[in-house]
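Removed: one protein chain of the complex. Kept in place: all other protein chains.
For clarity, chains are labelled A, B and C in written order, and residue numbers in each chain start from 1.
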Amino acid sequence: MIRNLITPAQNTWCPGCGNFALQHTLKEILAGMEKEGRSLDDVVLVTGIGCHAKIADYLNINSVYTLHGRTIPVATGIKLANPKVTVICCAGDGDAYAEGLDHLIFAAKRNIDITMIVHNNRVYGLTTGQYTPTSPLGFKGKSTPAGTTEYPFNPLELMLASGATYIARGYTRKMPQLAQLIRQGIVHKGFAFIDVLQICASFFNMTEYYQSRVYDLAGHDTADFEKACAKAREWDYNRDAPIALGVFYERALPTFDDRYPARYLSAEERSRRIRDLFEASG
Amino acid sequence: MIRNLITPAQNTWCPGCGNFALQHTLKEILAGMEKEGRSLDDVVLVTGIGCHAKIADYLNINSVYTLHGRTIPVATGIKLANPKVTVICCAGDGDAYAEGLDHLIFAAKRNIDITMIVHNNRVYGLTTGQYTPTSPLGFKGKSTPAGTTEYPFNPLELMLASGATYIARGYTRKMPQLAQLIRQGIVHKGFAFIDVLQICASFFNMTEYYQSRVYDLAGHDTADFEKACAKAREWDYNRDAPIALGVFYERALPTFDDRYPARYLSAEERSRRIRDLFEASG
Amino acid sequence: MKEVSVLVGGKAGDGINNAGAMVAQLFNHLGYFVYIYTDYPSLIRGGHNFALVRAADEPVGAYNDRIDYLVALNQETLDLHLPHCPDCTVVANADLVKSIKSGQTVSINTILKAESAPPITGNSVMIGAFAKAAGIPWEIVGDVFRRHMPKAADENIRVARRAYDEGLTTRPIPAIAGPPHTLLSGNEAIGLGLVAGGLSAYISYPMTPSSTLLHFLAGNAERFGLKVIHPENEIAVILMALGSAVAGARTAVGTSGGGFCLMTEGLSFAGMAEIPIVIVVSQRTGPSTGLPTYTGQAELRFVLHAGQGEFPRLVVAPADAGEAYTWSAAVMHLAWKYQIPAFVLADKTLSEGTYSVDYDRLTGLPVADPVLWDGQAPYRRYRDTPAGISPLAFPGRMDAVVKMNSYAHDEDGITTEDAALVTLMTKKRQKKEAQLKEELIRYPCVSVRGTLGATTALLCWGSVRNACDEVAARLGLRVIQPVVFSPFPDQQFSAACRGVQHLIAVEENATGQLAALAREHGVSADATVLKYDGRPFTPDELGRRVQEVIAP
Partner (left out) sequence: MKEVSVLVGGKAGDGINNAGAMVAQLFNHLGYFVYIYTDYPSLIRGGHNFALVRAADEPVGAYNDRIDYLVALNQETLDLHLPHCPDCTVVANADLVKSIKSGQTVSINTILKAESAPPITGNSVMIGAFAKAAGIPWEIVGDVFRRHMPKAADENIRVARRAYDEGLTTRPIPAIAGPPHTLLSGNEAIGLGLVAGGLSAYISYPMTPSSTLLHFLAGNAERFGLKVIHPENEIAVILMALGSAVAGARTAVGTSGGGFCLMTEGLSFAGMAEIPIVIVVSQRTGPSTGLPTYTGQAELRFVLHAGQGEFPRLVVAPADAGEAYTWSAAVMHLAWKYQIPAFVLADKTLSEGTYSVDYDRLTGLPVADPVLWDGQAPYRRYRDTPAGISPLAFPGRMDAVVKMNSYAHDEDGITTEDAALVTLMTKKRQKKEAQLKEELIRYPCVSVRGTLGATTALLCWGSVRNACDEVAARLGLRVIQPVVFSPFPDQQFSAACRGVQHLIAVEENATGQLAALAREHGVSADATVLKYDGRPFTPDELGRRVQEVIAP
């Protein structure tokens, strides 16, 4: 049964919001999976809290609409308990890079087999426009009306330093490529990280800026760590520079979930072993 | 008045613990500062919770013995409120790399002018021997009796990716160099990060391993970011490789605390401005 | 009570809040007391928003069911609200509403085009049209624009004027004698109170409904000499704030329940290490993410008991902007005198509601002074004293070695595991609490209102008090509102309850948290009237529900 992939929930993103592109892209990917005969019952979407996270209400698949900053540990728990499911996280940049940054680094370190999509609009959308860790220096948001005093960090560099095994950057106005990057991330066995430059129409509309700077990382050798670093550093989310889109780095490594094989015990076996341990301690 | 730099508190580190070296080093540095005419009243030591943190009880200077993982935000608050004081953090690796990793990255990003010394014994000492983010793959601790399933991360790489402006590694069995690295870190204007390979005699005694591998980063160009990355990657806290000690990277950048100048308001001025605002809103 | 209510509705992004604020200022300058309630979903554009402005000839702090004017920027506003106020006077945006039965319409598009004004001035058109319908003299309208919309005032005045001129006065509102007051939101009042209490740093991570306090203080950082910092998360917030306080700066943090969860470990640290800190918690509907933009009163017990272990804390829950201002200042002073964590417990209704405040008539509260070190060495950070308060010195102070500690510690701040010393230091902290409780006797910790001698009383707290006041006035009841919850003002509370035969707890939560707390302190409510859908009680609704339990 081909299901309707969109729920009846009213969509409340602003006109022009990049989240529409992400939703559409995911919908297409899911539809594709279904066409290939995969059951969407085995897919779980995990979101944080923020504009991006509303996608949990809109996509008609299993979802866990978690807390601000906490997609990754929830996704990790799901994957550990049931390694057969495909777990996709949609997180915000406030979510993933501020409130819950530590989890992101540990997900990379562990190489847990989940796909992390960061809707990086470089602003807190839902709380009406404060700077995030990827906002440029001097960003005037509601919490920094005189401009921020911090440089942004570069999430791709952080992921490279943390051992992530799939690192990509997409852009909501390059949808075919975005779909390709996410699809490949889902297929990738291990932690797949995709930073998506997402247009926020209301609080930080970078469309013009991005349009003239983005280019496709065609021909880049994704197995070369050094080159990946160089490409990641080319644009630092602050200075003017060409902005590469595509897969920066990919490699194969055993996953965290693989290292915790399921071990089933029948209720009787369980009771017997408890009893044995009681006896051994007497 | 030259004060006694050691308190009467009973020292409870294990025989052979590398923390003694760190304490001695800090004591010498403090004594040196005093000799140069600096008042130690202007120095604050901020520690986490763990074996390392007992140094707060032992050194007779201002100290804040905080929470597990939270040296950095406390130190940041102190520095912001009083930019004239010198703030030194002593943190554990469980502290700085697990419980409180996010703060570490943000301290580097902000370039807050504090000195962060990580007593990296690569194990949770005080809680009797569990793995930390820098324990090697397969480490058998009490929480991982069958061996860990995670690669360690490389704190130097993370710091390079986070924008830290002073990055060094020391070793508790190379005390003169250690003293030099910390002294230089304190002098450095901005966030100074020093990962100290600290021997834990009870739960992870790596003395032999380190002795045969450490070497001095003499002649390394600390201004060269690429070279710093290469040197940092040489040993990944897991594989066998030569272990460089010294300053990996240093550069000048405005500090976070500099960007928040003190603005003093007299009580009357404050009242007047409140009143004005009341009037403006009527 | 002479009163009039205006509902301004439209979609998120239409500037409904601003329009409400301008309407309120019109009333303010006509001599009325005003109150504004804003209702909006958790989204940026498109959902239904409305602002309810209630004006009266006496102070009000709640909106009611009756609406006199409906200013509708779109059809949805009419569909949602007109059925509830069939007699109200409608002023609608002709561009987006279908035909209306009565009232007048004005075309925003046409007027903007005529004045070649940008879309953002659309709500000024509606304000102009409303002002005319209500017969408000143009001088007042122009004045209010110039004063309260100084940016681009001319443009807005032009479009408002055109709408004003095109409209008809159908239901004039008389001016009444009385000066305009200051209009402050609860969060602004808290912010100003903290500044009055000596605030020098405010640290916060955005979370509705506390975010507007962050925005307000960030916007006024220069003016008040503040450092306003928005760090990576709430754990950093509380610990940075504690560091700032350790160094001697009066510091506050603000958040809502979810963010406060992440501060509880720092809270307990403040309790043990005796670090003064003010924590503003503004409640919204829970549990968990809940309804971010709606109200609730379900965190009283959480705030009272949060953090491991036991330590003194001050918890104060003001009801309106005036109380919020005076108590926020007092809370800051008391936090510093007793070196304890202290709370201003608000809710969305208070934080984002706007109230008329008269600076000169605010009840001043005593100013508690901190106990500072006299310089007699050796400095002992946790010196035991008769009142348990150890004189303060800060790192950087000459000849003071200041050692703060989250472990059990001795008077010097050195870790101890000695049983007798642990007991002593716990008693020291308890002495501070006893002393604070004593000192608070001089503060109005329990507010008794309405018909003071009535034997039927409404027991309530926080913003709900305002609706209770009105119900009490109508029904001749007493209102008992504890403002301080910790240390619990037992004496004032039992005095307040004296003679009460029928006690009705009114709360915006599902379990009756204040009722349970009162039971713990020896007073049992006979009934509870609870509401937990995120919307505040209106006096009308509350009146009905109270009558049900009084005479069932």
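As a working rule, contacts are C-beta pairs under 8 Å (C-beta built on N, C-alpha and C of every residue); 3 or more make two chains touch, one makes a residue touch a chain.
Remember, predicted model here, so these are calculated numbers, not experimental data.
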item	value
Among A:Cys17, A:Cys51 or A:Ile78, residue touching the chain not depicted	A:Ile78
Candidate in contact with the missing chain, chosen from C:Gln308, C:Thr363, C:Thr455 or C:Ser494	C:Gln308
Selected residue (touches chain absent from view) among A:Val44, A:Ala179, A:Ala192 or A:Ala228	A:Val44
Contact with the hidden chain (one of C:Cys261, C:Ala434 or C:Val448)	C:Cys261
Identified contact with the non-displayed chain, of C:Thr285, C:Ser390 or C:Asn466	C:Thr285
Positions on chain A where the hidden chain makes contact	3, 7, 9, 39, 41-44, 46, 49, 54, 56-57, 60-67, 70, 73-82, 84-85, 102-103, 106, 260, 263-265, 267, 270-271, 273-275, 277-279, 281-282
Missing-partner contacts on chain B, residue numbers	12-15, 49, 51, 54, 65, 67-69, 98-101, 124-128, 130-131, 133, 142-146, 202-203
Missing-chain contacts mapped onto chain C	41-42, 235, 256-258, 260-262, 264-265, 267-269, 271-273, 283, 285-294, 296, 298-299, 301-302, 304-311, 406-408, 417, 419-420, 422-423, 426, 430, 509-511, 516-517, 519-520, 522, 532-535
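Just so we're on the same page, only the chains that are shown with their structure count from here on.
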item	value
By number of C-beta contact pairs, the top two chains	B-C
Whole-Å gap separating chain A and chain B, where each centre is the average of the chain's CA atoms	31
Where chain A and chain C are represented by their mean Cα positions, the distance between them in whole Å	37
Whole-Å gap separating chain B and chain C, where each centre is the average of the chain's CA atoms	40
Junction residues of chain C - those touching two or more other chains	222, 232-233
Shared-contact residues (touching 2 or more other chains) in chain B	102, 106, 260
